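My questions will all concern the structure given below.
What you see is the complex with one protein chain gone and the rest in place.
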Amino acid sequence: MTASHEIENRLRATAEKLLREKKVDLFLGYEKASLPFRTTPLLLTAAEEAGRLVWNSFCTVNLAVYLPRLFKAPADAREAKSATPPPKVGIVLKGCDARSVVALIQERQVPRENLVLVGIGCPGVVDAQKAEKTLGEHEALGAGEDAQGSIRAVVEDGTEITLYRQEVLADACLECRSPMPAICDLVLGGPVEAKETDAARRRAAEFESKPPDARWARFQEMISKCIRCNACRQACPMCYCKECLLDQTRPRLIGAGTDISDVTIYHLARALHTAGRCTECGACVRACPMGIDTRLLTRKLSLEAEDLYGYRAGQSADAIPLLSAFAMDDPQDFLTEPSHLPAASSSAQEAEQARRAK
Amino acid sequence: MTEKRISHTDLPRLLARLRERGPVHAPLEDETGDAVLTELSSDDLISLRYRNFRLSPKSFLLPQNQVLFRFQDGKEEEPALPDREMVVFGVRPCDAKAMQALDKVFLDGDQNDPYYARAREKTVVIALACTRPLSSCFCTSVGGGPGDGAGADVLALELDADLLLRALTPGGERLLSSVRDLLCDAAPSAVKEAEDRVRAAEEQIAPVKVDGSAQRLSNAYDSPLWASVSQKCLGCGTCSFLCPTCHCFDITDEVRGGTGRRVRTWDCCAYPLFTLHGSGHNPRPTPKERWRQRIMHKFRYAIENFGRPFCVGCGRCIRSCPVGMDIRTVLKEIGV
Amino acid sequence: MQFEGIMNQTQSVQQAASKQAWEPKIVAFLCNWCSYAGADLAGVSRIQYPCNVRVIRVPCSGRINPAFLLRALQNGADAVLVSGCHPGDCHYISGNLVARRKFALLKALLQYVGIEPERVQFTWVSASEGGRFAAIIEKVVEQVRKLGPNGRLAKRL
Partner (left out) sequence: MARNPYLPYPARIEEVIVENEAGDIKTFRLVFEDPQSAKEFRYVPGQFAELSLPGMGEAPFGIASSPTEADYLLFSVKRVGLFTTELHSVEPGVRIGIRGPMGRPFPWDRMAGKNLLIIGGGFAFTTLRSAIKYILDPANRSGFGSVLVIYGARTPGEFMYKKELEQWRARDDIAVHLTVDHPDEGWTQHKGVVTTVLEGLKPSAENSLALVCGPPVMIRFALQSLNKLGFADDAIILSLEMRMKCGIGKCGRCNIGSKYVCKDGPVFTREELKALPSEY
């Protein structure tokens, strides 16, 4: 693993060069945020400001979320007339972020030829909420990481507290199987290997081992905290719909408030809409101001996609998206079959069944 | 004004007594260790270790979902409004201050809002002064402070072994006198110590320049900076929904067959649908205009209308922004 | 407009609900070309089956957005049934095959969070299978009757 400050230096030099040589109009990276354990996205256009870029374990935002809006097709002819040509964009990508870019390319939301993808092997990012919880009653006033990757926090009285990395990494990172970007134009730093590969499966199995009533109770308890702020949706690179099904008013699909039934449908429908598209970056979880583990649902769907169809989102830009494709022999043992033979069987029906038997 | 004193060990008795009058909401830790204002039942142990709650207590006055009335066989039926007094214990001064701001909107208009008015009338707010502000706090720059009780009925100040209680409104006086057998007078030295603690807290809070924001923002309306500061905004409503002063709402009908309800629900100016006309026209079509509206509303329009910013410096929007945006930085960049 | 039509129909199912003894309400989304014709055949052949099903005709099972089914359940349906053409018979070549993946995932997810799997059911019924349609409805109604009313996803207004 290459130390993060070394990668940071290379990142700044790379961005500076790309901007200076006009290979890109815009470079998407991270800069220091005002609070510890966080960074904030930086949309860089001036080469001389490349020094603002940072790379560390707090670079949590999945920057791919900004791509669809940069390449949004004009809404109408009038807009098309005044539209500027699509920009060339450089972007920093972790393994999961790169999968999002792949999925966006698959879904024709971003043109590959306009992108310069700067990949970084990712050793996982810190979940700020977890880190803050770990400090208990203290508040960090500053945070950083040492060469071993441990997270150091400076609290009110100036004491430095070391946080065990595994304890503060985002859940999605603990479950990550592909920390290396699957697609990129250049890689900064050395390769990173995934530690555990079945963590997600174990977590899903653990939940699944509970009886249905307990699962339902847990699910309801968790989402009862939801305030419908839409942060999970807005932070997701795959939620780029011009008008979200859950927002539409003609007709209104679900109520606007936090009635538990509406919240339930919100989360189920949102998860289903990311099925086969979710690249498991965990942006939704980290965006949630209420600490809801939205990946409870998306994790399961990703596993189903893999088990049923051998499909993992964001693996190949040439692949047909999971739900746009099919195979004749896709499993269908979930279908309802009659428990007895049809009561009145006509000759046409027999012929039909005979045809089917062949 | 005299301060009353009660020991931390007697606090449960006081809360139990208050529960005889009506529901009492106080900070309880949930399974994740977060303090949440929860309705107390007999044996709950309250926690005073929190700095503030994730959600602002505005929902006691302006619930996220409020049934305005019900439809029954084509006729409207008004819901029964609460008639029992409720106590909310442990509200931080910033959030109490925010209630005072909300009063300006819902009580000082030409038409009072009957739902808000009743909730406000029936809610006794006991604020708890801060001794350990967070680095994202900036209440002192927007007219508040860690020991400011404005908006609350009673202010509680923490000492090692005791809690000092100061009634700020007639409602607060009534509340304290209903439990006066549990209280004793606080010694002047105790009051001084509590005030020193608040002062120490005040000194920890870094100032943000907000004075004169209305004037400066009126000059900055056409600034190109709005486009750049709004660039990374995702357009979620986290900041608004957590904000103790944000109060915009939507009204929708939920009906099945002939019965249902008209509900008002929180809404947010960051959403494109907020201003979208039926015709398709949108007066605030991009994040640039919507961000500007948010800042302008809080730091200019509110000052012009109500003489105060609609921001109490609680810092929730800073802590919870999914992309780490900081309203203090934005104000600075825009030249406030 | 199609969508609005579906929603209005779903709501009229609601209105039809009475407050008497509970009877399962099943909303069936049937594809226009096979299953709807199959249901029609069951009717003209005078095959008896329980009257707990309300049919919504859709152009193709591929038209079904999982959100329609959630919406029906939220509005008080005790179960939903989607039926399309048998694989290979789709009027649009592969609408039912694409849909099959969505349905598998929806069913798995609902089961995962603790919804009874019988609340959402999928099947294929061809235009000539009136008997099969009736038998499926019988089975679904019987299962849902055993489960009782849909208490989990229904919204209480």
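When the chains are written out, they are named A, B and C in that same order, and each has its own residue count from 1.
Rule of thumb we're sticking to: a contact is a pair of C-beta atoms (placed from the backbone, for glycine too) under 8 Å apart; a residue touches a chain by one contact, two chains touch by 3 or more.
This structure is a prediction, so every number in the text was calculated from the model and none was measured.
Undergrad: Out of B:Phe89, B:Phe249 or B:Trp291, point to the residue that touches the absent chain in the complete complex.
TA: Only one listed residue reaches the unshown chain, and that is B:Phe249.
Undergrad: Kindly state which of the options B:Thr2, B:Thr32, B:Ser177 or B:Asn305 is in contact with the chain not pictured.
TA: Looking across B:Thr2, B:Thr32, B:Ser177 or B:Asn305, the contact with the absent chain belongs to B:Asn305.
Undergrad: Touching the hidden chain in the complete assembly: which of B:Ala16, B:Leu68 or B:Leu182 does that?
TA: In the full complex, the listed residue that touches the missing chain is B:Leu68.
Undergrad: If the missing chain were put back, which residues of chain B would it touch?
TA: Within chain B, the residues touching the omitted chain are 68-69, 71, 74-76, 78, 105-106, 109-115, 221, 247-253, 255, 258, 260, 262, 264, 267, 269, 274-279, 283-284, 289, 293, 296-297, 300-301, 304-305.
Everything below uses one rule, namely that only the chains that are shown with their structure count from here on.
Undergrad: Going by CA means, which chain is nearest the middle of everything shown?
TA: Smallest offset from the overall C-alpha mean is found for A.
Undergrad: Write down the chain pair with more C-beta contact pairs when A-C is set against A-B.
TA: Most C-beta pairs in contact, of the two: A-C.
Undergrad: Using mean CA coordinates as chain centres, what's the gap between chain A and chain B in Å?
TA: The answer is 32 Å.
Undergrad: Spell out, as numbers or ranges, the residues of chain A touching 2 or more other chains.
TA: In chain A, the residues touching two or more other chains are 255, 259.
Undergrad: Where does chain C touch two or more other chains at once, residue-wise?
TA: 155 - these are the residues of chain C that touch more than one other chain.
Undergrad: Which chain A residues qualify as touching chain C in the complex?
TA: Touch list, chain A to chain C: 204, 207-208, 212-217, 219, 245, 250-251, 253-255, 259, 261-262, 264-265, 268-269, 271-272, 275-276, 297, 300-301, 304-305, 308-309, 322-328, 330-332, 334-346, 348-349, 351-352, 356.
Undergrad: Quick one: which bits of chain C touch chain A in the complex? Just the residue numbers, please.
TA: Its residues touching chain A are 3-4, 7-8, 45, 47-48, 65-67, 70-71, 74, 81, 86-88, 94, 97-98, 100-117, 121-124, 126, 128-132, 134-136, 138-140, 142, 152-156.
Undergrad: Would you mind writing out the residues of chain B in touch with chain C in their complex?
TA: Listed in rising order, the residues are 254-261.
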